[in-house]
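The excerpt is restricted to a subset of chains, each kept in its original location.
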């Protein structure tokens, strides 16, 4: 599981079905010992913890791995570290790494690797939980209008979500500061001003401003960002009756979204987190079954 | 479980009975999956590890959470972090935080939170293990004389222990550097000089000098502290025959207490640690049963 954009419509639907089953209380556990490790080279609360909980719910053995006290400090490469874990008996690794496509160099090792986020590349388990949350709400993707707003350039979900959503039949719109749209970034959708976009869409996906990826000092103040591109209290009132708000979190409250809207009636932000555990259970089970492991 | 001082005498006795049962070998495990997380924003060996062991003995699933590699580094608030954990399926959190009453802002989330120590406020699981250790020794609290000595101002157990012990019927005395006693801190007991106090009490509770909370450079040398306010070898000889020594640890050996006395016959310091696991089992079981979880 490296990129959502590699998956067929059938595969995506089958993973979403599996995730929904877990959300509805289905219990499945590995019928033998399975050892997994989570290697996070970037900070994470949601992704790491929800993979961890998903693994425990599936009855897997989670072997702790702390990159800050590992032999990576002695100069050991990612390749040698992952090959070592395989030698030690780890059956699957979840890896988040700041390098785009870090997984390419790991392929020859033969250990199943789930991409927990690569650089500004992909974040397939986030994609899947986003799709899951939309499908739960509307029952389908066909003809839905999805708005993706914000720091598209530094986001590893914006573009992959756009590609996946179009594949599933949705229509995609973008908004946000124009300098954050490289040539080609909006190839998969239409750019609208934020005021036009909020009136149009069924799903408003807000992106986090990734301070930690902006090398240069941001030229725009956070207050000004909120006023010009954020979901203000006034803009929320312009949204369609059944439209929902999504955000991958962590949220910069008062920047991408007004503080008071984070837990409002249309917000699915904490629902997304809840779904994240079930989406990851589906991904893990699928990857392990492909290796011959069984669940019962 | 946020403050020992909120609990009735009956509730304290019932928790102590439950802790004693665990100490006597009673085995109880959750009858379903229960996920817990321990969020420690301050260093800890005893409290964190003993909560962890208590949780495992109760058959709970302990989901690792390392604040240093979480999205707290991306500016996520404590509120959003705890709300996230609840969304991910965490059933109970133990939190230690440097902010007094950090738990107030978490109440609306609806996740059971056990206070593992808040600022210079409270530390109820330490209170309970202290009470447990005293009751094991004397069988009751009525009329017992308890001396609390040292850095009362920066201690989160001194004042809450004093209140709880008086409620249970004991008499409380304080000693230590006078400048470490704010107005009001000795409202719950009587100040004595250390030489008078050691002769008087049945229980001598020494407090750790919390170097890390003394913003200003301490104006007294450690040797001088030991001589003026510590339990020296000579002062120990003045204690009553059956009197015991307690300390929440970590100990500054040779400061609050002479090195050779740490493991002497009257010392219950390591017994306190042992009891800490059982006291925390009682607290966890009580909190989870209040949420409808069952143990068998």
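Each chain carries a letter (A and B) given by its place in the written order, and its residues are counted from 1.
Operating definition for what follows: a contact is a pair of C-beta atoms (placed from the backbone, for glycine too) under 8 Å apart; a residue touches a chain by one contact, two chains touch by 3 or more.
Quick caveat, the model's predicted, so the values are computed rather than measured.
Assembly remark, whole complex in this entry with 2 chains visible in place, copy number of the identical chain is 3.
Just so we're on the same page, only the chains that are shown with their structure count from here on.
A rotation of 120 degrees, rounded to a multiple of 5, brings the CA atoms of chain A into register with those of chain B.
Those residues of chain A lying in contact with chain B across their complex are 40, 43-46, 48-50, 52-53, 56-57, 64, 66, 68, 211-212, 249-253, 270-271, 273-274, 276-277.
By the touch rule above, chain B contacts chain A in their complex via residues 33, 35, 37, 61, 63-66, 68-77, 80-81, 83-85, 87-90.
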